[in-house]
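What follows is a single structure, written as structure tokens, with notes after it.
The complex appears here minus one protein chain, its other protein chains still in place.
We just call them A and B in the order they show up, numbering each chain from 1.
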Amino acid sequence: MDNLSYRSRLMSLLTTREDVYALEEKLENLYTLIGKVNTTLEPKIKDILDYNTFNAFLEDFKNLRLQPNNQTDLENYIDFIKKKIEKINYLKLTLAITPSKELIDEIFYWINKNIGQDVVLDLTVDKRLIAGSIIEYGGRFKNYSIQAKLDAFWAKNPNLI
Amino acid sequence: MNNFDYYLNTIGEIGYVDQINGSIVVVSGLPKAGSDELVIFESGQLGQIFTMKKNQLEVMLFSKESVKPGTKVARTGRSLEAIISEAMIGKIINPLQLLLASIDPKNKERLYPIHMIPKGITERESISKPLETGVSIVDLAIPLAKGQRELIIGDRKTGKSAFLLQTILNQTQQGSLCVYAAIGKKTLEIRRIEEFFIKNKVTDKVIVVASTPEDASGIINLTPYLAMTVAECFRDKGNDVLVVLDDLTTHAKVYREISLLAEKFPGRNSYPADTFYMHAKLLERAGNFITSGGTYSITCLPVAETTQGDLSGYIQTNLMSSTDGHLFFDSNLFAQGRRPPINPFLSVTRVGRQTQTRVRHDVGREIISFLNLFEKMQNFIHFGAELGQNIKTTIETGNKLLKFFNQPMHQTIPTNIQVLLFALIWNDVWDKSVIDDLDKYVNLLVKKYNTNPEVKKRVDSLVEKKSFNEMLGSLRKEYQQIVDVA
Partner (left out) sequence: MQSQGRIIGIDGSIVEVEFLFDKPLIHDVIVLEDVPDIVLEVVKSSTTNSFFCLNLTEGKKLQRHMKVINTRQTLHVPVGNEVLGRVINIFGRPMDGKGLIKAKQTMPIYAKGPKYEEVSPHQEILETGIKAIDFFAPLVKGGKLGLFGGAGVGKTIILTEVMHNIVALNEEKNVSVFAGIGERIREAQELHHTLKDKGVLKSTALIIGPMSQNPAIRFLSGYSAATIAEHFRDILQKDVLFFIDNVFRFAQAGNELSTLMDTIPSEDGYQPTLLSEMANFHERLVPKNNNSITSIEAIYVPNDDILDQGVQAIFPHLDSTIVLSRSVYHEGLLPAMDLLASTSASLNPEMVGEKHYHTVLAAQSLLKKAVSLERIVSLVGESELSSDDKVDYQRARKLKYYMTQNFFVAENQTGKKGAFVERATTVDDVAKILAGELDTISDNKFMFIGKLEELNGK
């Protein structure tokens, strides 16, 4: 698979780090299908992947002119997706509250528009922030939490404690 | 808020530890990191960036405990700089503790760079003042000057430390400040040095910068540079400073360790090729300088260890060729009971002589050429044949001189007394009973000189004649007068 610049539909489904872990597990399962003789792959693949993932998978295969039942094609595709996963840029986001699915999608949409398409969210919840968030991306670190603001305040005014 | 959190939030960049290789840590992230910048780990540990590649940084860790992969790293925006203040006097400073105190955001004191570019020719003046060690054989035969770099070199346990402490004692009593760099020395040794300073009441004039084998190599490596920075600061405050670097052979080995771990190409004896440059740059920071407040000097006595008296080692010759001379502590002489076992034929001083008075100059020359002769004479003794009177006298005088040059550790002799003592021996003024009890008489003379101003005046005027010959002319008469007064 030389076409590493191809925008994979499968990859575009990934929103959070958990999504990535889940996908990696599914890929490992797909791997076990390879080497088995006298099997039609497609129905087995459909079993392993969920509905949305399977559709994205088929679309990728169509665009890349691959045969889902061809073992070599499947192996190459899995390696291709693995390479793509290695190159993911994570945006680490720490929030004070557990976000709803809608909130996550909103954030993700914003990231895609303003930062880029191969970014995946790495979400953590830490109540100690009180409110606000900490954002980390590309080695840059920004702390917008209330906790940090309070720490800075106490540091400037130690006599008030 | 601790230092790590402070810097993480203020600078707004984060990195993660990817790999560990001894004291070298590979870190990703920190996009705007600067060369040689200090970084701080989540654990509070400190490190310094020394290589930057496209996607990774190599950081030298300043503590022996390792860090786990995945540990967060923050930039401090600082380079190797330290607080230097009067509060350091009389204390033992550890470079790591000092660095940690210096990067503390609450610190408001001025910071001084640990690595400085040595001053150029416009800020230096020709060396003109002698540096008196209080040890006769050095001050008379191999004299040193203020602003000189003189290498103290010899095998282990040849009395180098004793000599250094004698010199520090003498210099601090004359008003100089002393900075002692103990580079990777055992804690016990450092305590002993501290004891010496306390016992001799010179703690108000010394600063010890010390690292032990427990410290990380990166910190041991910094010790002499920090000591130099301390010296430069106090020079700028209007002091003549004496810096002892004990010892640079250990320092070179530590530097080699760090470089090899960082996969720098090995050169001679596996030392990195810039070992000479590294030491030269350090030693060039000593000298005689013109400051806004006057001319002040930094005299440096770096120490180098040899094995079996071999002066031809790579580090040893590097140091000999970047200093202004060397005092060779000969283990053979040590075994013969000479203290200090300084070999005057294998020692060199490149700038000391130009600062001496005429009399001392003459004395120095007499001593060296006499000792040369004395050495040759030793060959004749082995023949067991009848020795002419000439030879016998020479040998007798030689033995008296050697006795004079043997100096116990706590004894420092003012230069004028040294000259007087030499003259008395040279001219055979003293009889056998005095020579047998030489130490006692010397101590007595030194005491009288230091406490009785009349004695001091007479001795000084005797010694400060126009030439040695002139001095010898009036020696017996004036010496008798001094004895009468004392």
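One rule holds for everything that comes next: a residue touches a chain if its C-beta (ideal position, glycine included) is under 8 Å from a C-beta of that chain, and two chains touch if they have at least 3 such contacts.
Keep in mind that this is a model prediction, so the values were computed, not measured.
A.B. asks: Tell me the shown chains the invisible chain touches, ordered by label.
C.D. replies: B
A.B. asks: Which one, B:Ser79, B:Gln173, B:Asn427 or B:Gln481, makes contact with the chain that was left out?
C.D. replies: B:Ser79
A.B. asks: Would you indicate which residue among B:Arg124, B:Lys253 or B:Lys456 is in contact with the undisplayed chain?
C.D. replies: Checking each option in B:Arg124, B:Lys253 or B:Lys456, the one touching the absent chain turns out to be B:Arg124.
A.B. asks: Among B:Pro95, B:Gly159, B:Gly218 or B:Pro272, which one touches the chain that has been omitted from the display?
C.D. replies: In the full complex, the listed residue that touches the missing chain is B:Pro272.
A.B. asks: What does the interface between chain B and the hidden chain look like in terms of residue numbers?
C.D. replies: Where chain B meets the chain not shown: residues 31-37, 50-54, 79, 117-122, 124-127, 147, 264-265, 267-268, 272-274, 276-277, 280-281, 284-285, 287-288, 312-314, 317, 320-322, 324-326, 345, 348, 350-351, 353-354, 358, 361, 365, 368-369, 372, 376, 379-380.
What we mean here is this: only the chains that are shown with their structure count from here on.
A.B. asks: So the centre of each chain is just the mean of its C-alpha atoms; given that, what is the distance between chain A and chain B in Å?
C.D. replies: Once rounded, the distance between the two centres reads 61 Å.
A.B. asks: Along chain B, where are the residues that touch chain A in the complex?
C.D. replies: Contacts found on chain B: 1, 5-6, 8-9, 11-15, 28-31, 74.
A.B. asks: Using the touch definition from the top, list the residues of chain A that touch chain B in their complex.
C.D. replies: 136, 138-143, 148, 151-152, 154-155
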